[in-house]
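With one protein chain held back, the other chains of the complex are shown just where they sit.
For clarity, chains are labelled A and B in written order, and residue numbers in each chain start from 1.
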Amino acid sequence: MAAPLLTLHNITVALRETGRRMVTGVGFTVHAGEVFGLVGESGSGKTLLTRTVFGLQDDTHLVDGTVTFNDKTLPREGYASAARKLLGGQIGFVPQDPFSSLNPTMRVGTQITEALYLAKGMPMNAPATRQAAIQVLAEVGIPEPELAFRQFPDQFSGGMRQRIVFAIALAQDPKLLIADEPTTALDAITQRRVIELMLDRCRNRGMAVILISHNLELLRQSVDRLAVLYGGQLHNVAPASSIGHETSHPYTEALFDCIPGKDKTLADIRAIRGEPVGAGFGLKGCAFAARCRYAEERCRTADLPLNDNSSTGFTACVLGRGAPA
Amino acid sequence: MSSNPLVQLQGVAKSFGRRLLVQNRSFALKDINLTVNRGEVVGILGESGSGKSTVANIITRLTSYDEGRYLYDGHDVAGYLKSESFGFKSRVQIVFQDPYGSLNPRATVAASIAEGIRLHQPQMSKAERDQRVAQLLEEVGLPADCGSRYPHEFSGGQRQRIAIARALAVGPELLVCDEPLSSLDVSIQAQVLELFVKLIRERHLTIIFISHDVNVVRLICDRVYVMHEGRIVEEGKATDVLSHPQNAYTARLLAAVY
Partner (left out) sequence: MRTLWSYARNNIERTALIVAVLVILMAILGGFLAPFDPLKIDFRAKLQPPSAEHWLGTDGSGRDVLSRLLVGAQMTLTSTAIVLAVVVAFGVAVGVLSAFVGGAIDNLLMRLADVWLGFPPLILALGFASALGASLEAAIWALIVSWWPNYARLTRMVTVDILSRKFIASADALGVSTGAKIFRYVLPNAFDVLIVQVTLDISAIMLAISGLSFIGVGAQIPLPEWGAMIADGRSYVANGWWIVLAPGLMIFITAFAFNIIGDMLRRELDPTSRRR
């Protein structure tokens, strides 16, 4: 099997100022052309992890572990700038908020031609560049792309703006696209359209995708494999198809059981008691132990197993629940 | 169950003047006909901008309407005397979406919960009130002694429980819930949902549940109204509407939801 496109191994993210460890021992792989999901409730550390790994977060840094992209391992010294060099070229990023991630004073077309210039060196005013920009606008489903090229972001709705942000990322033809909660601010119908569009275009181009969301059901229906984060710890990596069917990690199971779904009745919903634990958990053992229905005393003291990326699936349970037989 | 519907909106409409523009669109509520019977859990399903919150505010009389009639328990609210308007507030209460903004940051939890009791049951002594507050806290799943603390010491889910306790303090028969789960963490939503289920069962509450989340509405609502751009586009039994929608918009919405 070909080497994975992106490998995270034993990643620990800490705050620069206090050294507090926010996310510990995270490891997973993403293969070329794969759609990979990252799920976690708010405070689980998924955004902190992603932004630090891709050099976008100033107040945190990697204190342990390695990141390998396209067979090159990124250096620990000057990690953030090395990681950022990959952005806008080999890695595309669609951030959460379409309203603030577009420059309101710059025409949409210019923002795309700028991306083309930065990624491929195409001169910004050349007709070929303009054509490429219009083409990618059409590709993301913007009606009347020649007109849109000349317009400003505030003339578009939220869903359209998110498509434009996606277009900017697409234009750079990255090998990997990171989409961080790309549709949280959108209504249900627009959300479905944008997600399906994004995944369709990416699959077309053989692009790998990391789709980050707090919505387990959305990921379950959209991605190939997903990683589950809780309290800054990685608990599970599993195929999306296994969620809700085969036994998986207790937290994944509990999360799935507490979400209302199309075929569920009230009796099928089981709430998880207690309050969510945030990243920077700090204590020994499993972050989920306090709320887990299977928890034993061991769970609070033993170290959580780490993913050595030897197989595509992974379950981190002190008691060994959900591990493949 | 009394044959008298508790809430009846007949041909209600509201237009927004220049002052209230939402995302560059000024919109109106048009031709709202809505009925809620005692003991029912009625859902109002719609996206943001559909007007569902405005309907909630009209029903709780937090905002006025421009056309139509609103009958509460058979009486036209437009004819209410001052005393009846005040009495109304102990019969209908509201729980809002945002657990962080819906409690006075400068008042203790106990003070916020007791506020309604002080206003509507002034004959209660302080000791009786304190006892009521403790009972309410326990009823919503919080420790009875946490009343002396301030809202910022609690998590979002806990604050939402406090807001519910405050609404229940006046002993309402109708509880309007405007997206009560939407700002909560996924795993906490189920907890608060369970609390609602318990309260409906134990207090025989009538509930109007406003949400954009089809799956939640499907779980607890008997009937549902689907709203889109200020109008009701479909209504009926929740099980019917949400599995066999007649209206094109409803169908699109249901198909889109994960």
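Basically, a contact is a pair of C-beta atoms (placed from the backbone, for glycine too) under 8 Å apart; a residue touches a chain by one contact, two chains touch by 3 or more.
Predicted, not measured: the structure shown is a model, and the values here were computed from it.
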item: Contacts of the hidden chain among displayed chains; value: B
item: Residue of B:107, B:124 or B:256 touching the missing chain in the full complex; value: B:107
item: Contact footprint on subunit B, counting only the chain that is left out; value: 60, 62, 86, 89-90, 92-94, 96, 98, 100-107, 112, 115-116, 119-120, 152, 163, 166-167, 170
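Keep in mind that, in the parts below, only the chains that are shown with their structure count from here on.
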item: Intercentroid distance (Cα basis), subunit B paired with subunit A, Å; value: 35
item: Subunit B - residues contacting subunit A, complex; value: 47-48, 155, 157-158, 185-191, 193-194, 197, 212-216, 218-220, 252-253, 255-258
item: Complex contact set, residues of subunit A against subunit B; value: 41-43, 187-189, 191-193, 214-218, 221, 254-255, 258-262, 264-266, 269-273, 275-276, 291
